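Complex shown without one protein chain; remaining protein chains in place.
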Amino acid sequence: MAKITLDNLAHSYLKSPKSEDDYALKELNHDWVDGEAYALLGSSGCGKSTLLNIISGLLQPSQGRILFDGKDVTNAPTAERNIAQVFQFPVVYDTMTVRENLAFPLRNRGADASYIEARVNQIAAMIGMEAELGRKARGLTADAKQKISLGRGMVREDVNALLFDEPLTVIDPHMKWELRTQLKSLHHEFGHTMIYVTHDQTEALTFADKVVVMFDGRVVQIGTPQELFERPAHTFVGYFIGSPGMNVMDAEVSGRTAKVGGVTVDLGADYAMPKGRVQLGIRPEFMQLSNDRSGLPARVRRVEDVGRHKIVRLEVMGQEMAIIMAEGSEIAADTDHVQLKADAINVYADDWRVAPKGESA
Amino acid sequence: MRKRFGINGSTLVMGLYLLFLLLPIYWLLNMSLKTNQEILGGFSLFPQDLTLANYAVILTDPSWYMGYVNSMIYVVELLSSLVFEGFGSCGDLACLGGFDAVFERDASDDFGEVIKAA
Partner (left out) sequence: MNKTVNQKAWFLILPVLALVAFSAVIPLMTVVNYSVQDTFGNNKFFWAGLEWFDEMLHSQRMWDALGRQLIFSAIILAIEVPLGIFVALNMPKKGFWASFCLVLMSLPLLIPWNVVGTIWQIFGRVDIGLLGYFLAKIGVDYNYTQNILDAWITVIVMDVWHWTSLVALLAYAGLQSIPDAYYQAAKIDQASRWAVFRYIELPKMAGVLMIAILLRFMDSFMIYTEPFVVTGGGPGNATTFLSIDLVKMAIGQFDLGPAAAFSLMYNLIVLSICWVFYTVMTQMDKRDGV
């Protein structure tokens, strides 16, 4: 286990990057705490795989350093960093049996045969594949192969961190849940630092202690799933997390109130005068339909019944929004406004959240 | 990302292999630019008197170029007969629907009419 520190890290795939846009990974300073389970969340192409490959040593960063427990490993090859990586495609050595697959990394390090035997049995028990140890790895299902990949990564006792690059992509949906649970229990039992890259917010939010959201090569927020949900630091986080995502609307903010299309909305806190493109963000869970002329004028377009709740699609001043209502609730026919819960409103200037006066960091 | 014997090893291997492949071709080219007397007269790595006379001969002497003409005729005939066969038979049908599609038809299938007409 090790603490991983990213110092001034940035990466560009081009030889001589000119502007910030040429960088796939923009400047990043971050400490990954030893023993925590992180999720790297973001849409495709946002730089999360780049970051993962830099941490594992499969990619050399064009700028900056990376330190394991204070030791500079930026130029160290992958083998020296003692990390394990599970890839999107299950990587197993087809010609070997499951046992030989698990033993492979230890054999390459020249470990003692009896030690290898003990370790392989231990890991096989952990991943639940004791029965298949003697089988050839060739004809196994995708989830079994991913378990073997995971086992191969964990068979070394001195592994610093476990890195996962969208490992459940090729797994059947009903096995995804089982594997996720297994990963979580492994984390609880052994406490490895785990970094899990995914574009699926459900995976990220259920797996990780802390979620690192990335957008366009930049880390936009690091926080617990709760924090990401209630206080998204960036409009992207608001949009990406939650289903449906946060509603965002342009507004003019001054002090405790905002004007949205001429209608005054109470903000519940003092935001002074933010500069730049100012927007309000509020989650669909915190809005309510009303027909008593308070709130923003809205028109109900359609209602989607998702079973556990309803999603009501509205048109508010030319913009499409969504609110979530409880299952079985009625929508009055004369609904023409929507109310915003004041303390759930977030103010954004140029996509970044503005903290109100008096809020503790 | 993958370094085998390092850049130099691979380049050396490829260089030697390509050299091996190109030597006889170079020799062929060499001789094509020499006159018959020069070839049989003595050994030289480069033509002393570079000449294109050989190329002129194969393009003007019928006993040489008829070979090319015959080959072209042969290839064109072969290709066109294959194309004819391909379009005039079940080739296109099979391409569109697979072999099963040719044999098993629902009354509702589009191509059923073609078979019924056949």
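Odds and ends about this structure:
Just so it is clear, A and B label the chains in written order, and each chain counts residues from 1 on its own.
By our rule, contacts are C-beta pairs under 8 Å (C-beta built on N, C-alpha and C of every residue); 3 or more make two chains touch, one makes a residue touch a chain.
It should be emphasised that the depicted structure is a prediction, and the values quoted were computed from it without experimental measurement.
The residue from A:138, A:259, A:277 or A:357 that touches the chain not shown here is A:138.
Residue-wise, the contact with the chain that is not shown comes from A:149, picked out of A:12, A:62, A:149 or A:346.
Of the candidate positions A:72, A:94, A:117 or A:130, contact with the hidden chain is made by A:94. Contacts to the hidden chain, counted on chain B, fall at residues 1-2, 4, 9-10, 13-14, 17-18, 20-25, 27-28, 31, 39-40, 43, 45, 81, 84-85, 88-91, 93, 102-107, 115-116, 118.
Within chain A, the residues in touch with the undisplayed chain are 56, 58, 77-79, 83-85, 87-89, 91, 93-96, 104-105, 108-109, 138-141, 149, 152-153.
We take it that only the chains that are shown with their structure count from here on.
Between the CA-based centres of chain A and chain B the separation comes to 53 Å, rounded to the whole angstrom.
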